[in-house]
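Sharing a structure below in structure tokens format, with a few things to ask.
Removed: one protein chain of the complex. Kept in place: all other protein chains.
And then chain A:
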Amino acid sequence: MSDVTPAATDEPAVPDIDLPSDAFDAVLDALADREAGDPLRFEGFSVVRSGEDDEKDSASAEDTAGGYVLVDGDRRTGLSERELHEALAEHAPAVTDWYVFERVVGEFGPRRAFLRWLEDADGATVAARYAALAEGIERAWGELTITATVTDRGERRYDVRHADDDGVPIDELDAYDDPLDARDLVTLDEKGRYRPLKTAPSLAGGWAFPDLGPRDAYEAVETIYPATVANWHREREGELDVNHWRETMARQSGIYGVVKTWDRGEGHEHVDWVAEACCDDSQCLKRREWQYDDETDLDVDGGDGVFPCREPCSVVVSAARKWTRLESEQPRTYEFELTPSEKEQVEDIIDAVADGRIDEIREADTKEGANRYRTRFLRAKLFDDEGNLGGVPAEPEGDGEE
């Protein structure tokens, strides 16, 4: 039954689909749960249990003979269960599509919306989707590529992997089937460093979940990027509860209570710097929707991520605590000399650290200001025995201020 019908046009062919018994049984159950005459609707047709069936004892298949009506272009009445099966088999794509979303995926809002979005189920027809699923529908989610396909029984299967591994044969990747295994895949980056922020663009590749069902595909994505689907779903429903900087910091207590003192009613430049430091797309794949407050947007871009960021995260709050203390210091004037190239080199070093480039700078590439030999030379020349740049202490002697 899996023979591919030659396509008469350039349109992708709708695959042949068998109607599996679990999908058919679910249709019978759904009809039994409905009042006679209340139609069960599929794309392009409906099925109804006719009224006279209620008069009978419908305990066995024989008793339901003649009890179903199928309405598509025609109206087929008096169908027995077997005849209904034959009729539905002609509509197997629509019936299996109904079964997948109504019975397998279920009602839970974020899961349902995400899996429908993957194949544009609220936009494209069943025929168009099944044709596309037969080829594989790819979607990006953060650094993930999710590929949805359909089996010849109308079941959905999903391949979830790092986008860098697109097109890599599965036998060259570590294959997993339990979505909870993703917890181990997201813990460390490719250099073995702990990832405190799951939505940082530092997900390591080399693995795949090649053959997940719908629920497991959703679980895998929510394990790799926790709560991103839930927040994306709320945003689509127009219900995303954004908590801006001011209210989030006002809520903090304990060691983080100090952060609210950083807002002094003198503008939000400091929060612009925080967002530029932590929330840029180069640092986090969430699209920042929170601003300074309800009426005041920040001056930096929120990013282009698929899923939203609804409030400053714990990494931002922790860093802000540090900055609140550091920014309470008063600036001073230090006097020491740098050559123009040394000033540029200091800038190069700051750029290299801020952009995470230090590992890319080759050992002997002394053209790079942040090269290790160049930096060691600068330290040898400019630091005194106490490690003071330019021989000038950070705190001048006799100054008791911390």
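Keep in mind that, in the parts below, a residue touches a chain if its C-beta (ideal position, glycine included) is under 8 Å from a C-beta of that chain, and two chains touch if they have at least 3 such contacts; residues count from 1.
Throughout what follows, contacts and distances are computed from a predicted model.
For the chain that is left out, the UniProt protein name among "Archaeal glutamate synthase [NADPH]", "Carbon monoxide dehydrogenase, large subunit apoprotein", "Branched-chain amino acid ABC transporter permease" or "Cobalamin biosynthesis protein CbiX" is "Cobalamin biosynthesis protein CbiX".
Residue in contact with the omitted chain (choice from A:Asn231, A:Thr324, A:Gln345 or A:Asn371): A:Asn231.
Considering A:Arg251, A:Arg325, A:Arg362 or A:Arg376, the position touching the chain not shown turns out to be A:Arg251 (whole complex).
Note that of A:Ala204, A:Val315, A:Ile361 or A:Leu389, the residue touching the chain absent from this view is A:Val315. On the side of chain A, touch with the chain left out of the figure occurs at residues 108, 110-111, 180, 183, 187-188, 194, 196-199, 222, 226-227, 230-231, 234, 241, 251, 253-254, 310-311, 313-315, 318.
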